[in-house]
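All protein chains but one are shown at their positions in the complex.
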Amino acid sequence: MIDEQEKSADELVRVGVLGARGRVGIEVCRAVDAAADMELVAMVDQGDGLFAASDAGAEVVVDFTTPDVVMDHLHWCIEQGINAVVGTTGFTEQRLERVRGWLARKPDVGVVIAPNFGIGAVLMMQFAARAARHFESVEIIEQHHPRKLDAPSGTATHTARLVAAARAEAGLGPVPDATKDEVAGARGADIDGVRVHAVRATGLVAHQEVIFGTVGETLTIRHDSYDRVSFMPGVLLAIRAVRSRPGLTVGLDALLD
Amino acid sequence: MIDEQEKSADELVRVGVLGARGRVGIEVCRAVDAAADMELVAMVDQGDGLFAASDAGAEVVVDFTTPDVVMDHLHWCIEQGINAVVGTTGFTEQRLERVRGWLARKPDVGVVIAPNFGIGAVLMMQFAARAARHFESVEIIEQHHPRKLDAPSGTATHTARLVAAARAEAGLGPVPDATKDEVAGARGADIDGVRVHAVRATGLVAHQEVIFGTVGETLTIRHDSYDRVSFMPGVLLAIRAVRSRPGLTVGLDALLD
Amino acid sequence: MIDEQEKSADELVRVGVLGARGRVGIEVCRAVDAAADMELVAMVDQGDGLFAASDAGAEVVVDFTTPDVVMDHLHWCIEQGINAVVGTTGFTEQRLERVRGWLARKPDVGVVIAPNFGIGAVLMMQFAARAARHFESVEIIEQHHPRKLDAPSGTATHTARLVAAARAEAGLGPVPDATKDEVAGARGADIDGVRVHAVRATGLVAHQEVIFGTVGETLTIRHDSYDRVSFMPGVLLAIRAVRSRPGLTVGLDALLD
Partner (left out) sequence: MIDEQEKSADELVRVGVLGARGRVGIEVCRAVDAAADMELVAMVDQGDGLFAASDAGAEVVVDFTTPDVVMDHLHWCIEQGINAVVGTTGFTEQRLERVRGWLARKPDVGVVIAPNFGIGAVLMMQFAARAARHFESVEIIEQHHPRKLDAPSGTATHTARLVAAARAEAGLGPVPDATKDEVAGARGADIDGVRVHAVRATGLVAHQEVIFGTVGETLTIRHDSYDRVSFMPGVLLAIRAVRSRPGLTVGLDALLD
């Protein structure tokens, strides 16, 4: 989506990938390789030394590895002065605080840690939080393949909490609902006062709809994800942004504004 | 939707309306009056005699009244040799059997009794029943205004039962669902093994979606009703059909084929 | 949606309505009357004097009248120090400049002029403009009743222009489209490079969908409007906001943040 003209080598962002042979890492390597403004300079996986990345002159390291090694990776990147984009899970507030401590001593380094790199999903949540205080009613429907173990999905639960918080802040009371006679479960799960419905069907991939309603109108924000590669535009966006954002950025939201 | 040319008076269907000042009756009068192939010859309500309809030469009587008077109306119509289209509720199998008895003595008279004159809703249910045996998965989402007392809606429950029956007949087992970790209600109400979700929001009117899924694809049948007048095309269809359908017809289905 | 407790009389916003017997004006009167934090103090229409509003102590005047009288009304309101919320059409940049001139001499008075008071429609456009620069593809589908004279709708055209401007600003090139063999019209109207499709069908009211796509995912923002009353929450929002926004505010956008 950026200008596809060839750039001269010194304009290209030099990117190293940790976890390069993992399920997501492979896709990251492909996406970086295909991006006209980036150069994939190092593919590092278990058994390789991290110095392969610094030796290759990586300016940004992308980490989709595991919670047990990611903190070592991050500490090393920050010490080396390399910016990092992290999709590995397991970041507690305590872990984030430690990363902030390391960054305090390296004020030029940027780190972006995000639980979700799907631009569509992140915008859906952002828009939902913004719309929440203007509508009397709101419900969430998420739809997934039937092999999924949890219901509702983590994204739906997170969206419901954001929406509930925005409603509370705006002084909105409970959503109107005159239901007297309910077959158990018909009205969905109650997440902080927001009803969430989980549909499971063969053929579906990952979909979510947030429906807002007020007198005479509804506003619906729908996200359909068909493929793991849908994370890649978000990863590329973070790679482009991290060099000019020193310190810790949590979540893709800040990069989308 | 039929030929809008003026017809000569003796080609017009002569229609009488019982319950003509009721909420639905008023709309029936309007619709009959506007139909190019019908003539509204009698508007009868509480306090008026039924003979107003026969005196006016009504060939078809439309009845949207109440369960306590509708059987008297029907008996009278059949005795008079007047065809009837009935949207009044409360028809048990016992009542239908009595109507069949009356009609047995008047073999030329036709009666259509339907719980739902919405062509869209009836086709949705018909299509859902036909699709059911070809898909591994199926779920239903209905969406209504928040003043509705029951969840799920009667139409959704009825659709679920039709779908479940079609699946059983085709020898399909339970729909696949690996859910292990559910917030209560997230997976909806279980109606004969079909999950049904009821959304309630200000701004919505009456909507239903039946989602079928199999490997790599989904088929969705959606009905949106915005207005009570959506029953009228079905009522007109029944008026046109009843004269050539002696005996009892229950439901709009038969008239749609 | 605000706190429904009774407020003491001196906390209520005192509202006068101009064009009170017009199609929209009647709805405004109803909505103000029903709002717990407002008092409807004057209903003015053709033949009535504007002073009815000032005599009744109106703090905010709502104007849904006609282009030929609205400038006189606004001038009078500003002179009287009464805030104004205006839904009347026909505001050219020249007219807005004149209103700004009047307001310069009355720095405490606020005026909100909006072409569209539908909160859902305004948020849809806002979200579309924000999402535009993050997606490779975008198209718009609007759906209306078949009595509509223009295609696409004004809202769809306006949305397309906002989206196109946001894409240009982000340096995005044309949307990808390999179409070689097109039946004329299949790919919709081209509005500043954004394809817009207009559906017309009996039963529809006013609906719009903006579809954004990038690798592996789509984000859809959909607005469904069922009724003219859908403007009322936006009018009430403006009434509540105008007293604390001196000067001219054009569009509902600023009030929604």
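Each chain gets a letter, A, B and C, in the order it is written, and its residues are counted from 1.
Everything below uses one rule, namely that contacts are C-beta pairs under 8 Å (C-beta built on N, C-alpha and C of every residue); 3 or more make two chains touch, one makes a residue touch a chain.
Since the structure is predicted, the reported quantities are computational estimates derived from the model, not experimental observations.
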item: Omitted chain - touching chains that are shown; value: A, B, C
item: Residue touching the undisplayed chain, where the options are B:131, B:168 or B:250; value: B:131
item: Full-complex contact with the absent chain, from C:115, C:188 or C:246; value: C:188
item: Contacting the left-out chain in the complete assembly, out of C:23, C:105 or C:147; value: C:147
item: Residue among C:73, C:130, C:197 or C:222 that touches the chain left out of view; value: C:197
item: Interface residues of chain B (partner: the chain not displayed); value: 1-4, 118-121, 123-124, 127, 130-131, 134-136, 171-173, 212, 214-230, 232-233, 237, 256
item: Touch list for chain A against the chain that is not drawn; value: 203, 205, 224, 226, 230
item: Residues of chain C (touch criterion as defined above) contacting the omitted chain; value: 135-139, 141, 143, 146-152, 157, 175-191, 195-204, 211-218
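One rule holds in what follows: only the chains that are shown with their structure count from here on.
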item: Starting at chain A, fewest touch steps before arriving at chain C; value: 1
item: Relative orientation of copies chain A and chain B, as a Cα rotation angle in degrees, nearest 5; value: 180
item: Most centrally placed chain, judged by C-alpha centres; value: C
item: Top chain pair, ranked by how many C-beta pairs fall in contact; value: A-B
item: Between chain C and chain A, distance of the C-alpha-averaged centres to the nearest whole Å; value: 33
item: Distance from chain B to chain A - Cα centre to Cα centre, in angstrom; value: 47
item: Sites on chain C at which at least two other chains make contact; value: 224, 226, 230
